[in-house]
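Right, I'll just put the structure down here and ask away after.
A single protein chain has been removed from this complex, and every other one stays in its place.
Think of it as A and B in the order they're written, each chain with its own count starting at 1.
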Amino acid sequence: MKQVYCRPESLKDNANSYCPGCGHGIVHRIVAEVIDELGVREKTIGIAPVGCAVFAYDYWNFDVTEAPHGRPPAVACAIKRVLPDRVVFTYQGDGDLASIGTNEIIHSANRSDNITVIFINNANYGMTGGQMAPTTLPGMKTTTTQNGRDVKVSGYPVRVCELLATLEGTRYLERVMVTDPANINKAKKAIKKAFQAQLDRKGFSLVEVLSPCPVNWGKSPLDGLKFVKEEMTKYFKLGVIKDETVQSQA
Amino acid sequence: MPERKIKIDKERCKGCLYCIEFCPRKSLVVGKGSNARGYAFVEINDEGKCTSCAICALMCPEAAIEVRKDK
Partner (left out) sequence: MKSAKQLMKGNEAIAEAAILAGCRFYAGYPITPQNQIPEYMSWRMPEAGGSFIQAESELAAINMVLGASVAGARAMTSSSSPGISLKQEGISYMAGMELPALIVNMQRGGPGLGNIQGSQADYFQSVKGGGHGDYRLITLSPSTVQEAADLTAEAFYLADKYRNPVLLLSDGILGQMIEPVEFSEKKFPKLPPKDYILDGCEGRKPRNLFSLMMAPGALEKHNFKLAAKYAEIESKVRKFESYKTEDADILIIANGIIGRISKGAANLLRASGVKCGVFRPITLWPFPYSEIKAAAAKAKKVLVVEQNMGQMVEDVRLALLDDSKVSFFGRPGGGCPVPEEIADKVREIMK
């Protein structure tokens, strides 16, 4: 028999602590596959967030560092300046990137730091038990919006890709989801393109991944996928928001 | 033991049902037992129907599935 698929080398053979059906598991895996396919495992340095993926270094089989909450883009910027030929990426959730870390992501994008950012958008703060995130949808119930998010009190969901697109330093921004085989393939393609952009020294790239959080949403995994596909996409449009990887100079 | 087309690490499976949902041949089912962590893990139901398309492995958040193809 011929092997068609097995665990990528860049993914350690450890059980992960994510909930059943969590999008993190899928995205960790496809990031690992991309790193293997590009042959850069031995020169990759990842920066883990504070969030459910705080233990990402237990799952990825390459150098990974912790960073204070929200600060991965600053940490990544510096690592890339010190070691410009390494592949440096951050992996961040809604709180890390779009709340406490908003200043860092904006300025990293503005500097066009030659790094890759994987942004996991599951519309809540997973690790701390399901509080409102900047990406929580209007009307969505969370532990800090128990009657549903009221935009008069808490403002509106933040569309990170569109926000960053206004900055001249951003080169490639795409929003994807991991809800079904076709979309997982698209997500993987986008992630590969973002890493390739770094290898080609194009500048700052970010892939936003709409991801299920079944437990905090109070849904089964399959219903979680449905929520991403049918509800989240109403607010967060899928597709390429910005792509200057062709024109931009190395 | 002969090589199988689908090998599922039952101890890694968390029973999220993504693989079952998206298998085009409906070759996978929830097994009768539970693993050490208490999850009802997924098993291959009918290896004959499997085409080694690897959609199950594509969906799996645990990377618990290995896929082989008849030569």
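What we mean here is this: a contact is a pair of C-beta atoms (placed from the backbone, for glycine too) under 8 Å apart; a residue touches a chain by one contact, two chains touch by 3 or more.
It should be emphasised that the depicted structure is a prediction, and the values quoted were computed from it without experimental measurement.
Peer 1: Of the chains you can see, which ones touch the chain that is left out?
Peer 2: When the entire complex is considered, the left-out chain reaches A.
Peer 1: From the list A:C19, A:C77, A:I118 or A:M140, which touches the chain that is not on show?
Peer 2: Checking the options A:C19, A:C77, A:I118 or A:M140, the one contacting the hidden chain is A:C77.
Peer 1: Using the touch definition up top, pick the residue from A:A67, A:M132, A:L210 or A:L238 that touches the left-out chain.
Peer 2: Hidden-chain contact among the options goes to A:A67.
Peer 1: Considering the whole complex, which of A:T44, A:T135, A:T170 or A:N183 touches the chain not shown?
Peer 2: A:T44
Peer 1: Residue-wise, where is chain A in contact with the chain that is not depicted?
Peer 2: 41-45, 47, 54-55, 57, 60-68, 71, 74-79, 81-83, 86-87, 103-104, 106-107, 111
The rule is short, and it goes like this: only the chains that are shown with their structure count from here on.
Peer 1: Find the geometric centre of each of chain A and chain B from their Cα atoms only, then give the gap between the two centres in Å, rounded to an integer.
Peer 2: 27
Peer 1: Across the complex, what residues on chain B touch chain A?
Peer 2: 3, 5, 11-12, 14-18, 21-22, 37, 39, 52, 54-55, 57-63, 65-71
Peer 1: Would you pull the chain A residues touching chain B in the complex into a rising list?
Peer 2: Residues 1-8, 11, 15-16, 18-26, 29, 180-181, 184-185, 214, 220-222, 225.
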